[in-house]
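Starting off with a structure, shown below.
With one protein chain withheld, the remaining protein chains of the complex are depicted in position.
Right, chain A next:
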Amino acid sequence: MNATPANHDVQLGMPALPAPDYPADVRARLAADAKEVIARYPDSRSALLPLLHLVQAEEGHVTRTGIRFCAELLDLTTAEVTAVSTFYSMYRRKAGGDYQVGVCTNTLCAVMGGDAIFEELKEHLGVGNGETTEDGTVTLEHIECNAACDFAPVVMVNWEFFDNQTPRSARQLVDDLRAGRTVEPTRGAPLCTFKETARMLAGFPDERPGAVEATGGAGPASLIGLRLARGEGAPGRGADHVIAPRTTADGPTEEPPSGHPSGQAPPGHPSSHDAPHETSASDKQHPAGPSAEEGE
């Protein structure tokens, strides 16, 4: 283990000045929204997660101003709000792109190709995990299991499902996003921006016509058992599977692998792109705590 390096950004002596408030018109608008959210709950503090989504909808990430706003509305300290906002991975601590592209690299998706997709996108976009392309369009990150394992490998864009991806389809996806072309998920509504998505998460329904019904009912994998139960096929007993396999394995199937021909070890740690998330203590670039722009 490395010794913890001295963090020069932490200034123990002088507390930071309070974050600036929102401009009056923004604050009035957000306060009206916040009031509506708070009224839903028997205890106001329950509105904190939605309110953090709400301030993220305003600025694209959770700023000190957003934290101050939540604290004031819920009668909490900024420390209490900061503690919560840094616990949850959906709250961004720095500015990001309009489209958050999340590649599932939990075991099943990783094995099915998520690792290859993530590597492809890192190289293609020239960014690492949690980084944003120079044009401010795409923030790339790897994500944990998103409850769509029967559609593996899965990519999420602004938390809409893009199922059964390949490196090529994912590359096309980010190219389309960057070019401003219309991109539609496999399951979900036509993409809106990260900020607009955050507003839905705050509890404000998607008002766009057609958004609820977009992409129809259950995805194909969700229906397989139902179709079999209806007798729409008697697979498993012969060469013909009435429900087509996902990949058209017409070519000769390969023999099971017998290992690396050369027996070479892959470089580095093959599974190790899941570096520990930076904490507010270690993330010098983006302090969430008492040392920030005014204090510097």
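The working rule: a residue touches a chain if its C-beta (ideal position, glycine included) is under 8 Å from a C-beta of that chain, and two chains touch if they have at least 3 such contacts; residues count from 1.
Just so it is clear, contacts and distances are computed from a predicted model.
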Undisplayed chain, where the name is taken from the UniProt record, one of "Benzoyl-CoA oxygenase subunit B", "NADH-quinone oxidoreductase subunit F", "Amino acid ABC transporter permease" or "Ubiquinol-cytochrome c reductase iron-sulfur subunit": "NADH-quinone oxidoreductase subunit F"
For chain A, residues in touch with the removed chain: 40-43, 45-50, 52-53, 74, 83-84, 87-91, 102, 105-108, 110-113, 115-116, 143-153, 156, 158-161, 164, 166-168, 185, 187-189, 197, 200-203, 205-206, 211-213, 215-231, 233-237, 241, 243, 245-251, 253-254, 256-257, 259-260, 263-266, 268-272, 274, 276-277
